[in-house]
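Every protein chain of the complex appears in place save one, which is left out.
And then chain A:
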Amino acid sequence: MAATQEEIVAGLAEIVNEIAGIPVEDVQLDKSFTDDLDVDSLSMVEVVVAAEERFDVKIPDDDVKNLKTVGDATKYILEHQG
């Protein structure tokens, strides 16, 4: 059963909270991982790996650079989840 947009945002919020310590309610679609959520390029790799496991999706390294915001990541997962 594929995850809904709300489920993906909630899941990403938990992941970002775990990795960067940002409160889950601050993780919104328009937020930039780097500028707003204290996720640097190394931590972004952790976010991606955790998201891949959670949502059964593969996010190749070349695509990671396009995932600037929570909205970008959510859209990508919605379109590619297994």
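The criterion applied here is as follows: a contact is a pair of C-beta atoms (placed from the backbone, for glycine too) under 8 Å apart; a residue touches a chain by one contact, two chains touch by 3 or more; residues count from 1.
The rule is short, and it goes like this: contacts and distances are computed from a predicted model.
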Chain not displayed: protein name in its UniProt record ("3-oxoacyl-[acyl-carrier-protein] synthase 2", "Na+/H+ antiporter", "2-oxoisovalerate dehydrogenase subunit alpha" or "ABC transporter permease"): "3-oxoacyl-[acyl-carrier-protein] synthase 2"
Which of A:E7, A:D36 or A:E52 contacts the chain that the document leaves out: A:E52
On chain A, residues whose C-beta touches the chain left out of the figure: 18-21, 38, 42-43, 45-46, 49, 52
